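Every protein chain but one is kept in place in this view of the complex.
By letter and in written order, the chains are A, B and C; residue numbering begins at 1 in each of them.
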Amino acid sequence: MRFFSDNAAPACPEVMAALARANRLDTAYDGDGWSARLDSVFSDLFETEVAALWVATGTAANALALAALCPPHGAIVCHRDAHIQNDECGAPEFYTHGAKLVLAEGIGAKLTPETAAAALATIRDDVHQTQPHVLSITNATEYGLVYSADETAALGALAKARGLAFHVDGARFANAVVRTGASPAALSWKAGGDALSFGFTKNGGMSADLLVFFRPELKAAALYRRKRAGHLLSKGRFLAAQILAMIEGDVWLRNARAANAAAARLAEAAGPERLILPVEANELFIRVTPAEAQRLREQGFDFYDWGPGEARLVTSWDTDLAAVDTLAAAIRAL
Amino acid sequence: MRFFSDNAAPACPEVMAALARANRLDTAYDGDGWSARLDSVFSDLFETEVAALWVATGTAANALALAALCPPHGAIVCHRDAHIQNDECGAPEFYTHGAKLVLAEGIGAKLTPETAAAALATIRDDVHQTQPHVLSITNATEYGLVYSADETAALGALAKARGLAFHVDGARFANAVVRTGASPAALSWKAGGDALSFGFTKNGGMSADLLVFFRPELKAAALYRRKRAGHLLSKGRFLAAQILAMIEGDVWLRNARAANAAAARLAEAAGPERLILPVEANELFIRVTPAEAQRLREQGFDFYDWGPGEARLVTSWDTDLAAVDTLAAAIRAL
Amino acid sequence: MRFFSDNAAPACPEVMAALARANRLDTAYDGDGWSARLDSVFSDLFETEVAALWVATGTAANALALAALCPPHGAIVCHRDAHIQNDECGAPEFYTHGAKLVLAEGIGAKLTPETAAAALATIRDDVHQTQPHVLSITNATEYGLVYSADETAALGALAKARGLAFHVDGARFANAVVRTGASPAALSWKAGGDALSFGFTKNGGMSADLLVFFRPELKAAALYRRKRAGHLLSKGRFLAAQILAMIEGDVWLRNARAANAAAARLAEAAGPERLILPVEANELFIRVTPAEAQRLREQGFDFYDWGPGEARLVTSWDTDLAAVDTLAAAIRAL
Partner (left out) sequence: MRFFSDNAAPACPEVMAALARANRLDTAYDGDGWSARLDSVFSDLFETEVAALWVATGTAANALALAALCPPHGAIVCHRDAHIQNDECGAPEFYTHGAKLVLAEGIGAKLTPETAAAALATIRDDVHQTQPHVLSITNATEYGLVYSADETAALGALAKARGLAFHVDGARFANAVVRTGASPAALSWKAGGDALSFGFTKNGGMSADLLVFFRPELKAAALYRRKRAGHLLSKGRFLAAQILAMIEGDVWLRNARAANAAAARLAEAAGPERLILPVEANELFIRVTPAEAQRLREQGFDFYDWGPGEARLVTSWDTDLAAVDTLAAAIRAL
């Protein structure tokens, strides 16, 4: 009964079946039939023409997106707790060749136009400082909050007003779509987004994420960047097939719904006093004393401590509802 | 009946089975049990203590190896036809942050101590030129030749004498081991090798190669470089499991033997007049007129043209022997 | 009567005379006699063996120093207001190939062991975050404060305890030496410093700063980095000659004393109520209303606004004492 991470979960059956189907001779790299369909399938999903590239990790998707949008002498405004700042060992700096991340505030790793503008205001407009080129948000955030379509659009409007590109790290984009009920389009390009890192791995994939450009002309250079980063897998059909399997039949939505529902059930059990933040996606941050945490672990539940007196629990597409109910009861019983 | 590339081949059954077995909840990134075994399994295979990191592509393995061995202001001596020079879109330059490749000559993409020394001799020893830090060879070469243990050791000795690190791009290392009958150790560290890119994908894997350091202290920094390159897959157990499945039961040798044997059979059929180079691994380069090439294609054989009047044919672990015999007959009949 | 910047000041007579003397045929780059003396002259000055490289700017000195001390996947702890963070357009990121600056707090751009340790504490020790490799301070600080020998040593001790290299940005090192009365050694290597950017340009030079390594083995790679950055001037003797001219006869101390004294006189005139920070070097930060600032400007004094109701005044080696007294009187008269 592990609630460590959605990265710990297995791949869902549809993905495994797709890998088996793709396991035949086909053209190498991205010359296969699965890869060839990505632009079209995602243009349909997003209701506009997009350009899409598979990659093996969300970090690669984020870093390639930022490199497409920010010159080496530029800056990227993001939340202080953003994955690109804290969890990628400097991948944005590596891929952009040294751009700077400028950190903004906000509860639950969530920016507002005000906090983003405050971060922008710290940058002098002269040649001695890297100038802002990109605004990047994560939806759902690293702390399990969700930007609504309107909230996203407000940040997109700020970006456009300041001449910035707008990037959405959607490692848990599915959870945000499910939670908000908004369309993928409404949470991306209709809100001003230029590029989206669309996560599949945490949501039931094995090793496949997708970089989506809403300005398709950005794809050409990104293809070279992907290759030179060692991310053009030689049997790329196995990545494309995973992604397509999750789009077809709306598996991606089904999986995210399951993860969100499990988290919501735990949140209800925990009650408002224990919850550090609202639970809007598939992550819970709760107050537990060390003794309480130990008691839960003794009952077989695994999770990360998240600072003193705090714990993080993550649900996933396959979280066992029986385990959820047992944990819910255990939390109530604390 | 396609002879385009060993990248076009499917994954072998043992790999697919290993993926199924690994498809359960486990610790993310490389915290799982499969990944934890790599250092030990490959230390056994190489008969010395090694440090091993999975990556998703051979390009990533090469580029991480070179970045570990060469500073940004250094140079890497390699063959003019090396994969790192011609087929990675500048990945070595990206990962090393701008090191230079210095190109050496040799038949069939194969260096000799003499050609490597000649390339080194073009570099002045002063601060106005990047100084050599690494010698890199590919075994089997990009043209299907193989370095014997002695040939490798001669190049390793040159490297050491000049204070250079020695890297082996082993995208087709298995084919070289099978062909030479030498031990993995004899073709790597015993010959002076510091790092080996050990390929599994072309040899029946789905998406897994291995970077092996024979100076284990090089691993620590490489872990950060791998992460920041977006190559620390979140469900890394699926890579480690592929690799382990191919080592166990010597699947990697069985697969390479099959590919080499298929190529040898074609070479025999082609005869010495058609062969541009000896066939020592799983690639054939033959002389065919455009008319002859067309005739083969009309019979259903696919392959790449490789310059005027030349063709490349690649066999793989699963090359159908019936197809090989049909093609052999077709070549003889030209 | 301009108090904008010490960069606006001319070069001092000794420097101009040295340029004239150096204006004869000599070996190019750093093969001349002046350049050859730097290691020895600065080993004497610092009372230990050092390696010294001239560069044309303090930004180049800082960036080369940091590149020598921090790998691309590392982090540098510095003050939020440090020049390397705010005034070099990402030069540290460029030269280190993407290292991260981790920002610490402190009054007047001055770190303490506590604030530096607090910044370090934000970094998790895992592969997902760039790990700290360098602690960098500026002495005198960007806000005109000075680290004493003891304060420097306390930070150096913290650095060593955490396994970090210790860099001192000494764009105004002379002002710090003069103010503290400490020896150059006491403010650098005796306090744990590994590298010092020793500024001459702001202190009466024309275009010469010096990168001093207290671990002389760091010089070899830095020579290549300097060349590849385009900082190996072809007539380097003109840089070395400037620097030597300022060391001989203690011109550097005389110039700094003059600048500090002028600032002190202004500080006295301003009085504690107006002073935002103590004046310890050659910069004043004072409270003035917009109306007061305008009145000063109408009397012919030029200076930068530094936020609402605040102004920065900088003195230099050649600040006219008559102008200082006039300004002092004008401030008193506000």
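The working rule: contacts are C-beta pairs under 8 Å (C-beta built on N, C-alpha and C of every residue); 3 or more make two chains touch, one makes a residue touch a chain.
Everything quoted here is computed from the prediction, not taken from an experiment.
Touch with the chain that is not drawn comes from one residue among C:E14, C:D39, C:E88 or C:E283, which is C:E88. When you scan A:H97, A:K110, A:R172 or A:K202 for touch with the missing chain, the hit is A:H97.
From the set C:A18, C:V55, C:A140 or C:A328, the residue in touch with the chain omitted from the display is C:V55, counting the whole complex. Of the candidate positions B:V77, B:A99 or B:V288, contact with the unshown chain belongs to B:A99. The missing chain, though absent from the display, is touched by one residue of B:D26, B:E88, B:E280 or B:D318; that residue is B:E88. Where chain C meets the chain that is not shown, the touching residues are 2, 4-5, 7-11, 16, 19-20, 23-29, 55-64, 88-91, 93-95, 201-202, 206-207, 224, 227-235, 238-239, 318.
Remark: the residues of chain A touching the chain excluded from display are 29, 71-73, 97-98, 127-128, 130-131, 221, 223-225, 227-228, 232.
Hidden from this view is one chain, which touches chain B at 72-73, 86-90, 93-94, 96-101, 124, 127-130.
Convention: only the chains that are shown with their structure count from here on.
Each chain gets one centre point, the mean of its Cα atoms, and the points for chain B and chain C are 50 Å apart.
Mean C-alpha positions place chain A and chain C at a centre distance of 42 Å. Annotation for chain A: residues 88-90, 93-94 touch two or more other chains.
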